[in-house]
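Below is one structure, written out as structure tokens; comments come after it.
The complex appears here minus one protein chain, its other protein chains still in place.
Labels A, B and C are assigned to the chains in the order they are written; within every chain, residues are numbered from 1.
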Amino acid sequence: MKRFKTTKGMIGIILLLLIALVAIVGPMVIPPDAATAMDMRARRAPPSLTHIFGTDQLGRDLMYRVILGTRTSLEIAVSAVVMSIVLGLPLGLISGYFGGFVDNVLMRLVDTLLAFPALLLALTISAVLGPNIQNTIIAIGVAFTPYLARIIRGEALRVAQMPYVEAARSAGTTDLMIMWRHVLPNILPAVIVQGTISLAFAILAEAGLSFLGLGTQPPAASWGLMIQASRDQLDIAPWTALVPGLAVALTVLGLNMFGDVLRDILDPRSK
Amino acid sequence: MKDIVSVDHLRVEFATGDGPVVGVQDVSFTIAPGETLCVVGESGSGKSVTSLSLMRLVEFGGGTITQGALTFMRADGTTLDVTAASSQVMGQVRGNEIGMIFQEPMTALNPVFTIERQLTDGLMLHKGLTQEAASARALDLLKSVRIPEPERRLRQYPHELSGGMRQRVVIAMAMACEPKLLIADEPTTALDVTIQAEILALINRLKRENGMAVLFITHDMAVVAQMADRVVVMYHGRIVETGTVEQIFENPQENYTKALLAAVPKLGEMKGKAAPERMRLIGDEAARAAQTAPKSRKPEVLLQVKNLTTRFPVKGGILRRTVAQVHAVEDVSFTLNVGETLALVGESGCGKSSCGRSILRLIEPTSGEVWIGGRDIGALNHHDLRRARADMQMVFQDPFASLNPYRRLKAQVAEPIQNFGLASGTDLEARVVQLFDRVRLPREFMTRFPHELSGGQRQRAAIARALAVNPKLIVADEAVSALDVSVQAQVLNLMMELQEDLGLSYLFISHDMAVVERIAHHVGVMYLGRIVEIGPRAAVFDNPQHPYTQSLLSAVPIADPRKRRFADDLAFKPITSPIFPLSYQPAKSTYTEIAPGHLVLNA
Amino acid sequence: MTYVLNRLLSVILTLFLITLVTFAVTNILPGDVAMMIMGTQSNPEALAGLRESLGLNDPLLVQYGHWVGGMISGDWGNSLIFKKPIFELLAQKAAASAIIVAMSMIIALALAVPLGVWAAVHRDKWQDTVSSTSALMGVSLPDFFWGILMILVFARWLGWFPSSGFVDPAENFLGTLRHAFLPSLALGLGLMAHLTRMTRSTMTGILNQEFIRVARAKGLAERTVIWRYALANAIGPVITIAGLQIGYLFGSIIVMESLFGYTGMGWLTYQALLNRDLPLIQSTVFVIAAVVMLTNLAVDLLYVVIDPRIRLG
Partner (left out) sequence: MRRRDFLRNSTAILGTGFAGVSLPATLWAQETPVTGGTLIWGHSETTQNLDMHQTGTASSGRVLQNIHSSIVTVDKDLNVIPGLCESFEVAPDGLSYTFKLRPNVKFHNGAVMTSADVKYSFERCKDPATGAVNFEVFNNVASIETPDDLTVVIKMSAVNAPFLSRLAENGAGVVMPVDSGPTQGTNPMGAGPFKFVSYEVGTVVKMARHDDYWEGPSYLDAVEAREITEPTTRLTGLRTGELHMINDIPLDRVGELQADAGLQVKTWFPLNFDFVNMNHTFEPFKDKRVRVAFDMIIDKEALMEGALWGQGATTASPSFPTSAAYNKDLKQRAQDIEGAKAMLAEAGYPEGSLNIVFKATTNYPYHIETAQILVEWFKMAGVNLTIEQLTWADWLSQCWVDKDYQMTMMNFFTLWESDFLYYSVWNSTGAFNYRAINDPVIDELTAKARVTVDDAERAKIYQAVQQQIWDESHDILLWFRNGTIGAQPAVMGLDTVVHPNGSNLNFHKVWLKA
């Protein structure tokens, strides 16, 4: 069982390292123009020797685009998830640790936000702030926050009832320090697992937002934008969706496998 | 007579990522018809693996029988090679010819099925009964395990039953097909002492009436003494010693058995002794001898609790208003002297834990006063309370949960010191080292994480943490209940040693009468939130006056096979609920002093 | 019963908060419906006239009061772009969406539960990896990808189902179901990934419980143990989680209904947003939020029915 997990974790780490490598080395090796250079003789060319992953509707090489888009996509997804954690963590932590009235007020707020279609939230944010990458990150980050807050609250609630928290309190530790020293480390694994799952959703969320004009602006490349652009040509040029889709899938797969292992790494019990 | 079960050189392995791990090896024993064989051992001894192997249930936990023979004599007289039987044949044997009872009655029943369905499905499967016939038989079974209102129980769900009743249902389920062999895996460990007595008596009666053999797995030598015909002692996956119950208890051959027996306190063995005595530990005789005769201190009051009352609201209604109250602690008063131990005993839900926590204000008491060293803890503001907590510390039951798994022990022991700014830098370091020495934990453990320690070591660390701020009072809430008996003895001895050296006072909260008898100066018996009887240890144990104290003492199993108590059915008065409507005005607790310091609650 | 009332009260409170947020959010959105109606034909003079006739010039507080007051009294106002009473539109479209939401939920559960159980039973074996990997693949491509794939496979190549459209269930219920099937399938596949994971982890927890060992010790066949004893316990949590996905589903139907020309609430919301039809945005968003909340309530209550442990007084 353990060996199985280790192999799975190794595959995950290798996948993520490869993706990171692509994100870092890609832009060094490939000229930045490669993602936007058009070849009008080869529009929607299927994968071939000249264009290994095929081309899109403007004859742009999908291999270059998917490689150069890696960094953008990961930047957006990671920043958005980090933002939702930064916002959701204090919310959930305070709500779950103190409980009672504070919890009631905060969770009503979270419930209210949860009931709204994310699209509307995103649209509003885009309308107010304007379309660019930073605001895309904000839109996704804000939309994810209530989900994270809910999960963190549940965990904090569980941990707050553990005897070691009570022991710390009876040893005169202040609430702030208890949250920092005792509650936070113990909910971190759950946050990390949720974070890795959210990353996958964030990459796709960017695709969804780009048809509202949010997200990466063309002609720059990002996986989300590429997937969105494939929408109207899926039946005649399926590779335009499959290439970025596969990139997302591999990342998600890597993240999930890695997430399991990371949880073990963080847990001193598993050493 | 032919043996019903014969185990020969059994070896069970578990597959893990790091290769196979041996669960048990070289285990051989037999069970004769109508005999009770007790397998006893501490955690990790392989006793449960052995019992699960008999029904080949071990394979569902990833285990494989890799060696040895397991034969079972079937009802038709044929012998079955359990290791080689098809899963279909095993399906016929399980539940039909071998019944099994597990440890946790709370989780042993499927929460979403009615009692009737869980009792009848085995009957219909194995005996081919119709639904009606099975239901009728289920009712008989419930009657035979003496469940009150059996008709109603059939239609109920497990959560509607108390723990004791659930365990009776589990037994009824195991008995449903009249098996030749009943396997009972720690069937009473999770139960209160009076319920344990009832269940043990029930098993004894059923065994007698049905002539079945019982394989009884337990860690509790007192229970072994009460139940066993023959005993198998296991340690680290191997059999240490086998013999009749008298042989084992009176003439153990192996050192391990001897040590095990020595560490077990026997109820009644302190009769006529005034002061607490340390536990017997093999190899620790020197230390015991070194125990200085108890210094007779001038009684000096440390803790005085006056009319302490703690009630929890039961919320309900649209506005979440309080509609009722749990009277967890009701008008409790006592004093605790410097350097002494007051034990609060009682069964689960009696309010002993709430009482301890209320004193530390980990939960807010409803009323009453708690005086420690001339200060009323109840009147302190948030800031002063934090300061005052340096005088009183707590040791919790579960050594796994009371230490933060993500912090090194050093940091956890140092935390209280830092909180109160008692030391820093090298002073802090030195203080932590000193504490580790004090509780006899190797210094290299300072940089370890809790999971790297055994249960006993963890509890030592928890004690070190509690000692860090030089408290005067330690509330020990079931502090040794989760430990194996030998470890429990070591920790108890440590606590007593600390008491002598540091003049600590303990409020020792426990359900274990035998342990309490050994270590306490004073004993308070709690029932439904009140102290029903309190007094010097000898007075309460030797001359119990309150009926509840009497029944409690009569239910404690004694680690002596010659003093068997549970032959016939027992029925103790069930504990009623401490929940009362808001309007309920409880009477004040008034006591009669029947001897100096020995108070009994007036009815 | 008091439990139910309690939950209802908190739902009403949240609904009130939702009206506030909805109103605030919709009024932050730039652009107005008058401009959307006129499009590039709009000139200031015409716009002003249209705005006045649409009642867009009232103070915000008055508009909010009108809106909430109107909703309570049953007058939800008119859609500015469709020129129809909003209530009538919503009633029609909500029914259409209810069909695909229910259908996709059924499809998702029918696929996810067996897959999740299968993975839990073979935990950490290849079956588990196959199940979780395929579930992950499912979430790695967006809804519309699966939607278009369904159209291509089932409508264009196989010709089993219509590629798009909606049929009034009152006219031809079977036709409605036929039209609803493909969008439901696409939605269900997306939902399945998550539910499979949840079923797996719930089942894993249950399979480790003592009563499962007890059931095995009774000699019950492994099939019975897993599919009756264990699953009966997993259904409650799984349905709860499924219920919580209603919110996610309402997000997804916005894309999916538009893709399939299946005109339900999602489509209506999208049209309202695109056309800045404020009264319609407010009402659709409010109704969606309310439905999400009420489903959660219903799920909680359903859980009470399913799980005897929490049948509260």
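Everything below uses one rule, namely that a contact is a pair of C-beta atoms (placed from the backbone, for glycine too) under 8 Å apart; a residue touches a chain by one contact, two chains touch by 3 or more.
This is a predicted model, so every value here is computed, not measured.
Contacts of the undisplayed chain with the visible chains, over the whole complex, involve A, C.
Within the full complex, the residue among C:6, C:163, C:201 or C:224 touching the omitted chain is C:163.
Contact with the omitted chain, checked across C:18, C:71 or C:89, is made by C:89.
Among C:15, C:68 or C:81, only C:81 touches the chain that is left out of the view.
Within the complete assembly, residues 29-32, 35-46, 49-50, 53-54, 81-84, 89, 92-93, 148, 151-152, 155-156, 159, 162-166, 168, 258-261, 263, 267-268, 271, 274-276 of chain C touch the chain that is not shown.
Within chain A, the residues in touch with the undisplayed chain are 33-34, 36-41, 57-59, 123, 127, 130-132, 210-214, 217-219, 231-236.
In this section, only the chains that are shown with their structure count from here on.
Taking each chain's centre as the average of its CA atoms, chain A and chain C sit 23 Å apart.
On chain B, the positions that touch chain C within their shared complex are 55, 57, 60, 87, 90-96, 98-100, 102-104, 107-113, 121-122, 125-126, 157, 159-160, 170, 173-174, 316-318, 320.
By the touch rule above, chain C contacts chain A in their complex via residues 10, 13-14, 17-18, 21-22, 25, 28-30, 124-125, 129, 132-133, 136-137, 139-142, 144-145, 148-149, 152, 156, 247, 250-251, 254-255, 269-270, 273, 281, 285, 288-290, 292-293.
Residue ranges of chain A in contact with chain C, taken from their complex: 1, 4-5, 8, 108-109, 111-121, 123-124, 127-128, 200-201, 204, 207-208, 227, 230-231, 234-235, 241, 245, 248-249, 252-253, 256.
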